[in-house]
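To start, the structure itself, in structure tokens.
For this view, one protein chain was removed and the others were kept in their places.
Per-chain residue numbering starts at 1, and chain names A and B are given in the order in which the chains are listed.
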Amino acid sequence: MSMRSKTQPVAGSFAWLAALLMFFPIFWMILASFKTEVGAIATPPQLIFTPTLENYRDILGRADYLSFALNSVIVSFGATALAILLAVPAAFGMAFYPTARTRGTLLWMLSTKMLPPVGVLVPIYLFCRDVGLLDTRTALVIMYTMMNLPIVVWMLFTFFKEMPKAIIEASRIDGANVWQTIVHVLLPLVLPGIASTALLNIILSWNEAFWSLNLTAHDAAPLTAFIASFSAPEGLFWAKLSAASTMAIAPILVFGWISQRQLVRGLTFGAVK
Amino acid sequence: MRLTHLVSGVALLALSAGAASAATITIATVNNSDMIRMQKLSPQWEKKTGNKINWVVLEENVLRQRVTTDIATRGGQFDILTIGSYETPIWGKQNWLLPLDDFPASYDYNDIFKGVRDALSANGKMYAVPFYAESSFTFYRKDLFEKAGLTMPAHPSYDQIAQFADKLTDKAHEQYGICLRGKAGWGENMAFLDTMVNAFGGQWFDMKWQPQLTSEPWKKALTFYVDLMHRDGPPGATGNGFNENLALFTTGHCAMWIDATVAAGMVYDKNSSQVADKTGFTSAPMEVTDHGNGWFWSWALGVPASSKNAKVAKDFLAWATSKDYVTMVGETDGWTVVPPGTRESTYANPAYIKAAPFAETVKASILSADITHPTKDPVPYVGIQYVAIPEFQAMGTQVGQLVSAALAGQMTPDQALKQAQASVTSTMQQAGYLK
Partner (left out) sequence: MSTTAATGLPTPRAHRRRTTGGGVNTLPLVAPSVGLLLVFSLVPLAATLYFSVLRYNLLNPAVGGFAGWNNYKYLFRDPALFYSLFVSVALVVEVLIITVGLGMILASLFETNFPGRSIARILIVSPFFVMPTVSALIWKNLLMHPVNGFIAWVTRGLGLGVIDFFTDWPLSSVVIIVAWQWLPFAFLILLTALQSLDEETREAANIDGAGPIKVFFFIELPHMGRAASVVVLIETIFLLGIFAEIYVTTSGGPGIATTNLTFLIYERALLAFNVGGASAAGVIAIILANILATFLVRAIGKRLDT
């Protein structure tokens, strides 16, 4: 990391201005969550008001927040773990033993991500019904794994490519097999890369709102469904929605804040040379 | 000592679970306040019967797509569905829903308004029971009318509404003469526009299912709507649905608002409305006819044929849509918020009439909205703010988009209707109604 010794007040003030502007919508939402429903849509907007916890109380009285949050955690972490487990060997193979088809395969993988999921809802729904996966976390873990696998493979591929090939050769000469090479030599080196890949995928899975709404009902419903139960009812809802949203994004926001240094370090995509 | 306690505790638990042969049912419902109240009160039913309920509460659009996918593929995820008067007869005819005509005598089917019962029936059988029903009517600000020296007639015409709106608009002070729905969607702007077209004497189809969207009444109605909204409507009207307009009206930005009667309860709620004591109401405007000038809609509860707990589900429905339920809500949460529009007995209750000044007008609107005669001239379809055929969602969506384009000024009303006619014709051809 390059730390310049001199502080630069002009650049610094612009940076802070940008940061405050970017954060403002979230701040405004959190503020609204402490207003009354009428207060949230008042003109002119309320800047000074008596905060109320009414919205939070309402929401906790109505929905089992913990169950939704738990589902979100299990599904996004589970899917990420599974995707990484599948992707590490693939990325390793592609990075260290490329063939003529490697690049084509990688890009084909990425292109599968461009298919709009809504087009295949009916076949997937029928499939899940027939194998009894409707409203299970397993179904979501499978969908998210498949959804994120291309990105995971690609990100890991770019990390692995930056590793010097010589170490692999060395360990092979020592008589280690491919798996031992991966586990004992390579993984420790690419751990930062894996960590940031995982972080990115947890965030993407956490926010996914198509399959999570359409394949779940009660037992497996994650926080996106929690949000859908507070958005756009008949009547004023913005303060309550703000509170629900604050609750829904709080875990991932805190998680992201804690781990963002890690995220920054690992998000190179092989683009740093 | 402790151990025996634990063991007996477990045994007791197992016993009680076995004895009641309790079932767990899953209910999919909309997140509107009446349904939330039902969810809040449902533990009473659970306690009484020993059954358990899993609630799936979603916003309307998500719920509709979720429920439709599940019932059409026989996914069997839900035991009770919240559906509208649009879906009920269509799904009932396809036997996707179980008939609900065998509730105990105390349920008193005849207490439910006949129009509501008919709307939820197919082939003479009820396939869903009404949770609440609504029509549309006109809200107006009594204080502004008084100040301007205007009086709202009992049955205003659109011309009169336009005159009032012109006088009451003061854009410099963010006061708009009229607020109407503009957000595209068959349940949003089209719900309102359908009633307006009906009042202008128009119809979706003639008796041979030929689309009529380029007919004179449609042109007049759409032009009137667009002009009126440009002159006297709020900015951002193309994004305004029911909720956005409610927000505008309750914060005092609209002099008039034509929308669902259920809004009355919210407008009169002092906690959420700044105009609670200044609002009057009258019937929906008419023009050349009063057929179908106010819509009819009912949120109802049905049991899908794929349910494995149909008996328990029916038992819950008989509870949640009963007279006793209405009384219970009145006594615990206040009479203003009881589910409106479904039962004669609700309106015969003096406690309700006293608490809800809008009750009589709502009842009159619901009773006069006859979905079997929605238009001035005879039509082959049923439904006022919808056409009760499966293809309507597609058509309503597309026409709704074109109407919002006209409202945004992207095209003229005539251009919009020409395209709408083409798209509806295409859909009807695909569906096999034409040719």
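One rule holds for everything that comes next: a residue touches a chain if its C-beta (ideal position, glycine included) is under 8 Å from a C-beta of that chain, and two chains touch if they have at least 3 such contacts.
Bear in mind the structure is a predicted one, so any value in this text is a computation, not a measurement.
Checked against the hidden chain, the listed residues A:Leu60, A:Leu121, A:Ala176 or A:Ala195 yield one contact partner: A:Leu121. Although one chain is not shown, part of subunit B still touches it, namely residues 65, 68-69, 72-73, 90, 94, 174, 183-186, 188, 234-239, 244, 247-248, 251, 253, 390-391, 393-394, 397, 400-402, 404-405, 407-408, 410-411, 416, 419, 423, 426, 430-432. Those residues of subunit A that touch the chain absent from the view are 1-9, 11-16, 18-20, 22-23, 25-26, 28-29, 32, 40-45, 86-87, 89-90, 92-94, 96-100, 103, 105, 107-124, 146, 149-151, 153, 158, 163-167, 169-170, 173, 178, 188-189, 203, 206-207, 209-210, 223-224, 227-228, 231-232, 238, 241-242, 245, 248-249, 252-253, 256-257, 260-261, 263-265, 267-273.
Keep this in mind: only the chains that are shown with their structure count from here on.
Here the spacing of subunit A and subunit B, counted between their Cα centres, is 37 Å. Put simply, subunit B touches subunit A in their complex at residues 26, 28, 30-33, 36, 39-40, 54-62, 65-66, 69-70, 73-78, 174, 242-243, 246-247, 250-251, 253, 260, 262-263, 266, 271-274.
Every residue of subunit A that touches subunit B in the complex is listed here, in rising order: 36-38, 41-43, 62-63, 121-122, 125-126, 129, 134-135, 213-214, 217-219, 221, 225, 228-238.
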